[in-house]
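Missing here is one protein chain; the remaining ones are kept as they sit in the complex.
The first chain written gets the first letter, and so on, giving A, B, C and D; residue counts start at 1 in each chain.
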Amino acid sequence: MKDFVESVLRGIGTGSVYALLGLGFVIIYKATRVISFAQPAFMLAGAVLVTYLVGPLGFFLGLAAAAVLTGGLALGVERLAVRPMIGRPVFTVAIITLGIDIAVRVVVNAAIGLDVRQVGDPWGLKVWKLPGGVQVEQRHVAMVLTTAVLIALLFVFFRYTRTGLAMRAASYDQEAALAQGVSVGAVFALSWALAGALAAVAGTFAAVGGSVSESLWLIALTALPVIILGGLDSLPGAVIGGLAVGTVQELTATYQGSLPWLGGNISVVTPYVVMFLVLLVRPYGLFGTREVERV
Amino acid sequence: MLRVQNLEVVYDDVMLVLRGVSLQVPPGRIVALLGANGAGKTTLLRALSGLLGVHDGAITKGAVTLDEKPIHRLRPAAVVRRGVTQVMEGRRTFAELTVEENLRLGAHTRPKGRAEALERMYGLFPVLAQRRGSVAGYLSGGEQQMLAMGRALMSDPAYLLLDEPSLGLAPRLVEQVRDLIVQINRAGTGVLLVEQNATMALSIAEHGYVLETGKVVLDKPAAELLADDDIREFYLGRAERSFRDVKHYKRRKRWLS
Amino acid sequence: GCRGADSTDKGASGAKSDVGITKEPCPKSEHKDRGCIYLGIISDLTVGPFHVLAVPITDAQKAFWKRVNAQGGIGGYDIDAETYVRDNKYNPQTHNEAYQEMKGKVLALAQSLGSPTTAAILPDMKTNNIIAAPAAWTSAYAFEDNILESGANYCIESMNAVDYANETFKPKTVMAVHLAGDYGDDAAAGAKIAAEKLGMTFINVKTDSGTDKQAGAVGAIVQQKPDLVILTTGPADAAAIVGGAAQRGFTGKFIGTSPSWNQGLLATAAAPALKALYLQSSPWKSWASDTPGHKAMREALGSSVTPNDGYTSGWVWSYPLLAALKKAQADGDLTRAGLLKAAKSLTKVDYEGMLPDGAGNYAGGADGIFRQSLIYNPTVGAGGPNDIKLEKDYFTGSVAKDYKLDKPCYEKL
Amino acid sequence: MLRFEDVRLSFAGVKAIDGVSFTVAKDELFAVIGPNGAGKTSIFNVISGVYRPQHGRVTLDGTDLTGLRPDKVAKLGVARTFQNVELFQHLTVLENLMLGRHHHIRYGTLAAIAWLGRARREEIANRAVVEDIVDFLELAQWRRLPVGLLPYGVQKRVELGRALAMEPKLLLLDEPVAGMNLEETEDMARFILDVREELGIPMILVEHDMGLVMDLADRVMVVDFGVPVATGTPAEVQHNPDVLRAYLGEVEAA
Partner (left out) sequence: MRNRPLLRTSYNQELALLDTTSKKVAVGILLAVGVALPWLVEDQLLQLIGLACVTAIGAIGLNIVTGYAGQVSLGHAFFLAIGAYTAAAIAGDPDARTIGFGVREILIWLPAAGVVAALAGVLVAPLATRLRGLYLAIVTLGLVFIGGHVINEWSSLTGGPGIGRQPPAPTLLGYDLNTGDAFLTRDQKLYLLMLVLLVIAALAARNLARSRVGRAFTAIRDRDIAAGVMGVNLARYKTIAFGVSSFYAGCAGALLYVGIGYFDPTTFNLLLSVQYIAMILIGGAGTVSGAVLGAFLITLLPRLIREVPSFLPFISNSPAESPNAYQLETVLYGVLIIVFLIFEPRGLFGIWIRLRNYWKAWPFSY
């Protein structure tokens, strides 16, 4: 029982990182109908920036600064490589983002260099003991709180601000949005910047308690099944999908010992298994909008 | 005055679609633009509102001026800010947003007087007020057309460009839309009305242009056009003739010879 | 076959030569009077999983061959290990492409990094008599004449680690937590062989590289509570596993096999756990050791580099190739076949003290493999950052001593 | 030959069709009119299998069509055109028409890959049929162009051609002249008449152009909010007060 509860708590912790990552994907998707495969690179870039900034600025300021810088980087990349592609088939753009991912990652790898880099967070591997002997890791609590706050901010932004509305509109029909005077280019840039900043935060939290290494970007790929099972264009879907995947993954990790024939690391592929199961029942994920198609 | 001078537009670097079109819309007037399918009417509106870029089109010659200032190099947002707004063919409301959100978006370039503008629109279109919270995609065709016009009017434009507002609408809705255009125009907005339904368009316009394969071939006051034999033959039809009498041969238009 | 490359030639020193040797000086050499022997390097230089290790290996080898040139080269030739350096991204196919490109232009490979990648080119190396210094320690190389491996292989090294634990704290259960692949499998097989021999229970846990992918391993450790974990992963993975297990109450010992350590781990959140639980086994002495070879290496690399045992490894791996070249030159046959013959006949290699006597017996085949390794406690530094505590100097454990290597260990897992 | 019996269809609360019944006889041109959103296209979608009604039955010559997949319905002889042109944009006119003959061409995937004997023979035979339709609809000058590049009026005609290529027993035309100018409308009217006279295919026509409907149709059904308001000859319907109020408005009344 204790194992179970602890696994779920850990799952919610890692799941909130997936949720943050997923949100980044969803925001870009909503604005541009593209899955940006460059998110993993931005995630890594953000975490690496934090390792450099934590010295002079401290963790929290460093994280904020890294988020801003990564957002800026994403903005620049969008301007250079994605903007010329407005109106092109989404798959072409998706492959372009993969090209971006390759290029950015090389640069970030160079910045990691040969050292083990730290994000210098205040939590490390410290735990709180709850009654009943259950432990929660402080970093997981921090992740969940951060995610909750960011999600609330995003919700308000999209629902109540003029720019948020413009972003939603542009995501449905770029030309019609242009005709209303929305600068679709600015909307794209903003969505990339937001997603970049979210990726930086997620990347940093993914590295909390460990170190920043190149393999971190692989975590970002987990966001793909997360957003698919949540529904590509659904912000709540990304959050719920992230938490679900995190929990299932941690539970499998805890109990996979009893299913040795599944192989040592079945927990790594569980997100995809969960995704398959959900899609069998709901082809647009849990909360995705069904493509309105009629003749 | 919204004026188009000797405009040439090319798509994809190769397809010359407008070949030296000139036309003008005086403030506060309704001008009708007629023409066969593919004549370039939509293209002309895109050139006015800056949306050519989206379609790989470009203005290669000529100018569009608003009160003698050129606007054809501006981006769509800037054009809207100067008071020229287009209602696109096929309504293009944001199906997933609510009616009110659609309207609010119309005021994107003018956030200041948004609340009043909303009230004005609800006054103009009471149906929309009733449905303000519902998702636009579920409105009927006519309602969507109202929404599209209302959305465009939210930016308080001096000129409204309407692309085939009666397309696919039932006869009664066509009437409603026609009345609406008149109403909007009375409130001081200049209208450039692109229509296939020539009867409807010429009944409310003051002046009309006829576009054929990218050229203006007729340019007359609406009343004269209504009386023109060719227009009657090719655009208005003769009420007494049955489709069963139409013969299979290619007729030629006199103004082309 | 390889066409157009079979023109045998007499070089500056009178030795026969064929491919990869020119009378013209090396492109970057100051010694305009010497010819040039080209050596290729295929390594993981940018985005592959081992680039953190591979870059210093490559750097050290370049420095090594520069030093050889400074000391007079080999029989009137300078060695060039700069011109043909390629990135394999740890992908067998890319590795092979790079190999095919350079194969007509180099005499031998100063480095072929990785086991799967090297396996991809080995058949061709054999047909063309090309030899290579590997950057990997799989026991399969004991059976390959064309590979000049150095030090104890993964299998022997982890046998020794288990043996050491057996002597010091008598564990009853041993768990091998390892990456998939012959790197991990080989080490795990060694642990298994030793555990069985010494009457311990053995548990095999496979994991993947990536700090996010260690939850399963941590879970297995925490639940099955082995007394000893033999860890064969990347450094960041090791930290994630040790830190995660300790946090969840695990108190057993960890011994990591060779490239699982990086000094930077002491700055991570896992540091307390590492300090309490972790030891490191190694096929050779670490960077700061006091031998002529180590000194030469530190000198050659200069003071600007961050100490890292990737450098040590790259440097050590170069000695056998040097010995083979010298021998071939002495035999007057610097052709590929001559070099291979020379390499095969080496019974010992001068590692300038970096490895003890007895290392480098290639003539001995699988029986001649080197069986000594060391145990460090890398978390205790007496002096500088890389001055780590030696727990046990070169030793051969009881299991490794008697073990008859009849096929690659990983096949026994 | 077509019976449409008490069909009901709703989407998340919207009643698109709410108990509509009608029959179409052999050789008949039956028109359906009604305000926007009345459910006309939905009726077509139910017949052709795109929507599955919650209630009711559709039969063609006694065969039950209800709930069959669209391709099955097509095989049974129902062809249609669409309200918004639904051609295959990247295929040429000929290829679009050949696609209409999809289930008249008989050979399998392996034969296609080998392209020997059978596949070639079948292609050639069906190509001849398609060329006849091209002549019939006067599409010759555009045969080899991708349809995406054609004028709207021509695209509508290609759509009609694609439906005819299926050699249907029943043809459904959804607003064939919407967005067309007078000239194109007259051309299309002529083609519809030719189809009737020369091929004798019964048709259901949905259209907002009252001139066309009243002129061509044998019988007219008016629907509003998914409910039939009136059915009868054009003359009867035109003067029905309910129809005037709900649909035609004063213009047509005048």
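Going forward, a residue touches a chain if its C-beta (ideal position, glycine included) is under 8 Å from a C-beta of that chain, and two chains touch if they have at least 3 such contacts.
Bear in mind that the values here come from a model prediction, so they are computed numbers and not experimental data.
Summary of contacts with the chain left out: across C:Val85, C:Ala359 or C:Leu374, the touching residue is C:Val85. Residue in contact with the omitted chain (choice from A:Leu20, A:Val116, A:Ala200 or A:Met275): A:Met275. Take chain D: the residues that touch the chain left off the picture are 48-50, 69-71, 73-75, 79-80, 82, 86-91, 95, 98-100, 102-103, 105, 107, 109, 111-115, 119-120, 122-124, 127-128, 162, 166. Interface residues of chain A with the unshown chain, by the touch rule above, are 29, 35, 81, 84-85, 88, 90-92, 94-96, 98-103, 106-107, 109-111, 221, 224-225, 228, 232, 263-266, 268-269, 272-273, 275-276, 279-280, 283-285, 288, 291, 293-295.
Although one chain is hidden here, its contacts on chain C can still be listed: residues 1-4, 43, 45-47, 54-56, 58-59, 62, 82, 85-87, 89, 91-94, 96-98, 100-101, 103-104, 114-116, 119-124, 179-185, 208, 305, 410-411.
Note that in this section only the chains that are shown with their structure count from here on.
Chain B and chain C have Cα centroids separated by 75 Å. Centre to centre, using the average C-alpha position, chain A and chain B are separated by 44 Å.
Counting partner chains per residue, chain D has residues 83 touching two or more of them. For chain A, the set of residues touching two or more other chains is empty. In the complex of the two chains, the chain A residues touching chain C come out as 3, 6, 10, 14, 102, 105-106, 109, 112, 114-118, 121, 123-125, 127, 135, 137, 206-211, 213-216, 218-219, 222, 249-250, 252-257, 263-268. The touching residues of chain A, counted against chain B in their complex, run 86-87, 162, 165-166, 168-169, 172-183, 289, 292.
The part of chain B that touches chain D in the complex is made up of residues 35-38, 138, 140-142, 164, 167-175, 196, 198, 234-237, 239, 242-244, 246, 248, 251.
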